[in-house]
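Read through the structure below, which is laid out as structure tokens, and then see the notes.
Up next is subunit A:
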Amino acid sequence: MILFLIIAAIALATALLVVLNPNPVRSALFLVVNLFCIAGLYLLLNAYFLSAVQVIVYTGAIMVLFLFVIMLLNLGTPDRSLNKLKAQAPLAVLGGLILAGTLVWAVTKGAPPIALPTEPMVGLDTLGSPQGIGKTLYDPKKPWLFPFEVTSILLLIAVIGSVVLARRSYGEEASKS
Partner candidate 1 sequence: MELLPWIVPLLPLVGFLINALIGVRLGKPGAGLLATAMLWAAFACSLVLLGQVQAAPGKRLFSPEFVWFNADTLSVSFKLSIDTLTALMLLIITGVGALIHGYSMGYMSHEKNYSRYFAYLNLFVFFMLLLVMSSNLVGMFVGWEGVGLASYLLIGFWQEKKSATDAGKKAFIVNRIGDAALLIALFLIFRHFGTFEFYGEKGILTKAGIDTALGNGYGLVSTTVPILLFIGACGKSAQLPLHVWLADAMEGPTPVSALIHAATMVTAGVYLLCRTHELFLMAPGAMTLVAIVGLLTALVAASIGLAQNDIKKVLAYSTVSQLGLMFLACGSGAFGVAMFHVTTHAFFKALLFLGSGSVIHAMGGEQDMRKMGGLAKKLPITYATMFIGTLAISGIPLLSGFFSKDEILLNAFAGQAGNAFQWGLALLVSAMTAFYMWRMMAKTFSGEFRGTEEQEHHLHESPISMTAPLGILAVLSVFSGYLNPAALKAVAVDLPDTFGHFLGENAGESIAEVNHNTELMLVLASVAVAVGFSLFAWRKYKKATNGELLTEKQRQSGWYELAYQKWGFDELYNELFVRPGKQLATWLWRVADLRGVDGLVQGAGNMIGSLSNLLSRFQNGYVRSYALTMLVGVVLVILTSLLGRGR
Partner candidate 2 sequence: MSILTLLILVPALAALIVALAPQGATRRIACLGALLTFIASALLLRGMPGPDGFFEDSIQRSDWLPALRIQFHVGVDIVSTLMIVLTALLSVAAIVMPFKISAGKEKLYFGSLLLLEATLIGAFSSLNLVLFYVFFEACLIPVWFLAGSFGGEKATKALMKFFLYTVIGSLVMLSSILWLGFHFQSFSYIDIQHGLVKEPLLGQLGLWLMLGFAVAFAVKTPLFPFHSWQPETYAACPTAGVVLVSGAMAKLGTYGFWRFCIVLFPEASKQAAPLMIGLAVVGILYGAFVAAMQRDVKRLIAYSSISHLGYIVMGLFSGSTPAISGAILQMVNHGITVGGLFLVLGLIEEQTGTLKIRSLGGLWDRVPLLSRVFLILTLASVGLPLTNGFVGEFMILLGTFQNFPAAATLATTGVIWSAVYMLWMFQRVVYGPARSEQPLTDLKGTSQWVLGFFVVLVFALGIFPKTFLDLISPIAALAAPMENK
């Protein structure tokens, strides 16, 4: 309980900081913290495998990639003078507040207090364990197999994409003939 509250607090705080502070690098770092917190919450929810993945993929890979690009393009803090849309921020906050209110109301009203299904604390085939994940993933009665395959295509596309977009001297080679 307390644990949850603490983590939640940190998560919110970091999230806000990501938005609030002007410097991209700092935002990135705050995001990392935030992601860690979420990984922690996963643990609280018995999603061990997932929290591991969270840490490895997100914090490990994605965020590093972010930082890399930021450094590569060495983006500093954009100067205020360039801000062409003055009314943007207040409107955004307003809209955000309304949205938040609505969502919170919806989830509180919609989610009745229900008891947690009891299950062994740490077992081999609990939902959260790698085995559990694997079993469900390949269960032919379940729909997960197909999207899993399709995701491979998605990643392939991503590879092609980054190659096509980021490789410097591509066109020249293409047009020799």
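Convention: a residue touches a chain if its C-beta (ideal position, glycine included) is under 8 Å from a C-beta of that chain, and two chains touch if they have at least 3 such contacts; residues count from 1.
A word on the picks: all candidates are chains of the complex that A comes from, given by their letters.
As the structure is a computational prediction, the values presented were derived from the model and not from experiment.
Chemist: Could you work out which candidate touches subunit A in the complex, given the options 1 or 2?
Modeler: 1
Chemist: Which of the residues in subunit A come into contact with candidate 1 in the complex?
Modeler: 84-85, 88, 91-92, 95-96, 98-99, 102, 105-106
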